[in-house]
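Apart from one protein chain that is not included, each protein chain of the complex appears where it belongs.
Letters A, B and C mark the chains in the order given here, with residues in each chain numbered from 1 onward.
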Amino acid sequence: MGGNGPDDRGGRSRRRYAYLGPAGTFTEAALRQIASPQDADFLPQVDVVSAIEAVRTGAADHAVVAIESSVEGSVTAVLDTLATGDPLMLQGEMIVPVSFALATRPGTGLSAVRRVAAHPHAWAQCRRWLQQHLPDAVHVPATSNTAPAAAMASGERELGFDAALVPPPAVDVYGLVPLADDVADNHHAVTRFVLVGRPGPVPPRTGSDKTTLVVHLPSNQAGALLEMLEQFAARGVNLSRIESRPIGDSLGRYSFSIDAEGHVDDERVAEALMGLHRVCPHVRYLGSYPRVDAPHGDVRPGTFDADFVAARSWVRALREGRAH
Amino acid sequence: MGGNGPDDRGGRSRRRYAYLGPAGTFTEAALRQIASPQDADFLPQVDVVSAIEAVRTGAADHAVVAIESSVEGSVTAVLDTLATGDPLMLQGEMIVPVSFALATRPGTGLSAVRRVAAHPHAWAQCRRWLQQHLPDAVHVPATSNTAPAAAMASGERELGFDAALVPPPAVDVYGLVPLADDVADNHHAVTRFVLVGRPGPVPPRTGSDKTTLVVHLPSNQAGALLEMLEQFAARGVNLSRIESRPIGDSLGRYSFSIDAEGHVDDERVAEALMGLHRVCPHVRYLGSYPRVDAPHGDVRPGTFDADFVAARSWVRALREGRAH
Amino acid sequence: MGGNGPDDRGGRSRRRYAYLGPAGTFTEAALRQIASPQDADFLPQVDVVSAIEAVRTGAADHAVVAIESSVEGSVTAVLDTLATGDPLMLQGEMIVPVSFALATRPGTGLSAVRRVAAHPHAWAQCRRWLQQHLPDAVHVPATSNTAPAAAMASGERELGFDAALVPPPAVDVYGLVPLADDVADNHHAVTRFVLVGRPGPVPPRTGSDKTTLVVHLPSNQAGALLEMLEQFAARGVNLSRIESRPIGDSLGRYSFSIDAEGHVDDERVAEALMGLHRVCPHVRYLGSYPRVDAPHGDVRPGTFDADFVAARSWVRALREGRAH
Partner (left out) sequence: MGGNGPDDRGGRSRRRYAYLGPAGTFTEAALRQIASPQDADFLPQVDVVSAIEAVRTGAADHAVVAIESSVEGSVTAVLDTLATGDPLMLQGEMIVPVSFALATRPGTGLSAVRRVAAHPHAWAQCRRWLQQHLPDAVHVPATSNTAPAAAMASGERELGFDAALVPPPAVDVYGLVPLADDVADNHHAVTRFVLVGRPGPVPPRTGSDKTTLVVHLPSNQAGALLEMLEQFAARGVNLSRIESRPIGDSLGRYSFSIDAEGHVDDERVAEALMGLHRVCPHVRYLGSYPRVDAPHGDVRPGTFDADFVAARSWVRALREGRAH
């Protein structure tokens, strides 16, 4: 996984991965699915934008960032940072189940908890549990899911909160006491992460791949969106994600962040990309990579590579007067 | 015009054209637009199917046949004969204005006319005039527009009719007397003819071309027709003619005879053909040739050849990791 | 069947049916499926246009005319006569299997047959048989399938032909001798006929109905045809027939003759008609009537009457502030 060879790393023997740290975050759990701290440098960052920018500046070879939560939806800062600026490429994806523990320092009981530190996404995902068990709790926002755990472990006296919602591994990592396990409202919640790198060779096609794009529409008319979608439909390409984002200069102008089923080396995807390139004012290709989040939909009859190859041969023969 | 070189004619110096004869027909007028009896052999045939079959058997190099009347619509026998059987290719088209004279032998006055010989299409195109001027006239069907003229010229006594609807040139050719000129109900009526040849090199692209196809649908659902048409729409290809024809084995199954604007060497047409080849159970290509019947519609932005070439280069660069 | 009550017939006790005669035609066979000469007046006409016009003038209460052959396609003269002029309404349809006998007068053998009288459609449907068994036969066109039979029966000496292709019942009706039975190339050929009447109450919905329309497009662009078809697709209405016809004033402008599955009393058909009325420059409704030519396609989920009624109630409640 990952398209950068040793030369890309200037002779360094270890790849460097920027991610939303510190230790114990869900992002670290995602990173550990593809790399080990024995063999690679783990470079914690304060936010997802910094993690991505570290790849652009060359401070890291890769970034691992959350792109979509099954509960919260897309991580818009990630989508927007990938959509503009120097080009980057997605090289893989990882899924991490999301649950939370309510943890504190030794000596604090549940009844004493008034102020709860939590990343806003964590707070949102545990809202119902909190309303039931700590209806008077006040939200103290945190910049990451583990920042409050690190603060509690630091021995600092004035924390400004009594307990925190943290990823389960952080309880042990930071020597905390769990007041309650698995407090997320949705027990099937997952977050999808992507591996980001600099442009380079596309990971080889596996037969179950995903291609990520950013597409601007020529106008905000319903017809413009239909015309864009027909470029996929005419080649039988399914979409597993479509997300509108404001273009940023005014309300009412949108770009679309899209995950299409298939690989740029699949004929149907390549031809759909060509169609988008022709009819949309801007298309950014963010890579093709093996998908792990769901099985592929079926490939429709007439849209296998062999169908495209046969069709192209037929038209070539027509042009040369050899067929009809 | 025409793709058959001298070798195709076995060393013969003169091309042979089969057409719906005899002399004086509209078809002959169409043929004279592209060939002269001084330089080519004119081979009159009894019907359009015979003209087309003469090309298949090798008895002729080309056929000239009516394919569409602005009044009567498609000549279905021509569409159906081209759609099945040994492959043929359209190599050009010609437009002939259609008008009729009511003609007879010297000595017959309009008031004496009771039985009027006419090809059924001619009868249909003069119906209103006949109802006004000869309300009691009986239709005596003829196999061509000039067969009654030839019969009158032959001196035969028992014609079975008193006058005939004939193409204006036939009045002189056959030494007849016109009882009324320009009796067609629609004074702008035209018929479109096509030049048919055996498969071979496609006439070069002129920038104002037409491509003729026969396409079978996978089913008779509205969705199947929409899906077929979207293969054109997704590439911005306009249709100048679309005609449904029964497939012949039962009611409710159709093939479509289609004229698309553009040439197989136009990228947008080529890609639409590829799409049809993938999604339709049967596609027959009947050729690309210069159009004469109407100006081209505008080419839509994003569907010029340069747009396709740029899109293809972009996708190729994506696949090679050189673009994004 | 038929919407005209006794008053429409001015007190006459017998309905009058115009049809393509004389006795023994396929059209008469269609007419006999719905009426008997004991109870109704059979009014033979010389052609289909005359049959239809007899309804317009009031000379007949109904007409029975062929509208579509499984081999030859639509009967364009019928489509065009229904599409313009005083409004008429289709009130039913009938299917008749089509086969032909080669028949002659007593005393003529097959080897003596040179000139074969046949309606052009009959000739087309028996072409392959004729090429095999009578390769030198010349076509003598006839105005109907039974006109040559009647001529042979009349005892006339100078027929101008030796044998005729006739409907099987005509052999006995006219006292002829069959030289060969069942000579049609396609043994499953059928012709569909329609019952035409003056505008009036629509036959009640049966659950397996068909609605016939004539629709003009705003332009000849591919998009215009797509937009028209989407009016059907958005309501899940399937088409069992779609036929383009020239509008008649120039090449390249078309109207479409359409059979849609369903009845004007079906909600999905009614709403599709409303959509056509809004987006097309001209729509002519030619009636809804029980279909006999094929089973209905399935009704798509969400397009049953109950779905439309529920949707309308919901929107009404929204407007009144009673729902959300």
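Everything below uses one rule, namely that a residue touches a chain if its C-beta (ideal position, glycine included) is under 8 Å from a C-beta of that chain, and two chains touch if they have at least 3 such contacts.
These figures come from a predicted structure and were not determined experimentally.
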Shown chains that the omitted chain touches within the full complex: A, C
Identified contact with the non-displayed chain, of A:Asp41, A:Glu243, A:Asp265 or A:Asp305: A:Glu243
Contact with the hidden chain (one of A:Ala23, A:Ala40, A:Ala77 or A:Ala310): A:Ala77
Residues from chain A at the interface with the omitted partner, ascending: 46-47, 49, 68-73, 76-77, 95, 120, 124, 127, 138-139, 141-143, 158, 160, 186, 188, 190, 192, 220-223, 225-226, 229-230, 232-233, 237-246, 248-252, 254, 293-294, 297
Where the unshown chain meets chain C, residue by residue: 3, 87-89, 199-202, 230-231, 233-235, 264-265, 270-271, 273-275, 277-279, 284-286, 302-303, 307-308, 310-312, 314-315, 318-321, 323-324
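Note that in this section only the chains that are shown with their structure count from here on.
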Most remote chain, CA-based centroid, reference being chain B: A
Length of the line joining the C-alpha centres of chain A and chain B, rounded to whole Å: 58
Inter-centroid spacing, chain C versus chain B (mean Cα positions, whole Å): 26
Contacts with two or more other chains, residues of chain B listed in rising order: 230, 233
